[in-house]
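Everything on this sheet refers to the single structure shown next.
Excluded from the complex is one protein chain; the other protein chains are retained at their positions.
Then we have chain A:
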Amino acid sequence: MDQIQSPAVRVRGLRKAYGGVTAVDGIDLDIARGETFALLGPNGAGKSTTIEILEGYRRRSSGEVSVLGADPATGGRAWRSRLGIVLQSAPEAGLYTVREQLRQFAGYYPNPRDVDEVIAAVGLEQKAGTRISKLSGGQRRRVDVALGIVGRPQLLFLDEPTTGFDPEARREFWGLIERLKAEGTTILLTTHYLDEAAQLGDRAAVILGGRIVAEGAIAELGGPAARVPIVRWRDASGVRRERRTERPAELVAALAAEAGSVTADGRGGEPAELEVIRPSLEDVYLELVGAAEASAVSPTVATPEEARA
């Protein structure tokens, strides 16, 4: 079997239970080589557990997992050399300079990137000789990212990489990720910033209560129904109105005509507070999460049978 042809990540029926609590409850996932995949979900939904199983840090309770053609539970050094991992919380230790730390880590890999190129890529040229303990939080995070990519990974895990970045640093980081994508790196991203997921991701999945509740191309996530534009306005009697329609211009024209008919001069009127909204990834996401919370099944508690399974 040619492993090159296998997807970067293939997961079937993944479950993970801690004691009686099921954190991951039957996940299927396919990430193609070269793809950037965003895994979204609130804290405690099972995101980190899933990622840590894929990275080889945790063992699964059941299910099939293949990462770059190998089972993470038994992946060896050669397998690890093809991964880059940027953990959610990174070490505080800062006894070394940026360049010393990158040199040291580069030495663990068979085919590392040039250390100075990596430092430049994360925009830390000015800080290359500075001890990591002397850097700001955002700069340290960039060191984490640099350490994650210095080994020239085929698959890069980015767990909330831009937490603590200012908007400008986030834009720069996005540029770096775009370049890695262009080089063919497969990326698995988790983030709480949905604009980031929309910007970088090719596809995304939303995980809630240990299950994937939506998956697909970023522009299609949540299905066509979730993407129907919303028209909002305040009607003549002062009541807030909202209607979803595939033909918002038609509705707006009708509203204008209606508003015009009640004005004295008979001209086309302006409906108060008129808005036409095309749901963003964030709107779709919030709707999915809101729907799950509203439903009777609590997302974090599994039934005993499921926990056993």
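Just so it is clear, a contact is a pair of C-beta atoms (placed from the backbone, for glycine too) under 8 Å apart; a residue touches a chain by one contact, two chains touch by 3 or more; residues count from 1.
Keep this in mind: contacts and distances are computed from a predicted model.
A.B. asks: Between "Transport permease protein", "Ferredoxin reductase", "ATP-binding cassette domain-containing protein" or "Fe-S cluster assembly protein SufB", choose the name on the UniProt record of the chain that's been left out.
C.D. replies: "Transport permease protein"
A.B. asks: Just to verify: which one of A:20, A:110 or A:290 makes contact with the chain not shown?
C.D. replies: Counting the whole complex, the residue in contact with the absent chain is A:110.
A.B. asks: Tell me which of A:27, A:40, A:65 or A:87 is the one touching the absent chain.
C.D. replies: A:87
A.B. asks: Determine which one of A:44, A:75 or A:229 touches the chain that has been left out.
C.D. replies: Checking the options A:44, A:75 or A:229, the one contacting the hidden chain is A:75.
A.B. asks: What does the interface between chain A and the hidden chain look like in terms of residue numbers?
C.D. replies: Residues 2-4, 18, 55-59, 68-70, 75-83, 85, 87, 89-93, 95-96, 100, 104-105, 107-111, 131, 147, 151-152, 154, 183-184 of chain A touch the chain that is not shown.
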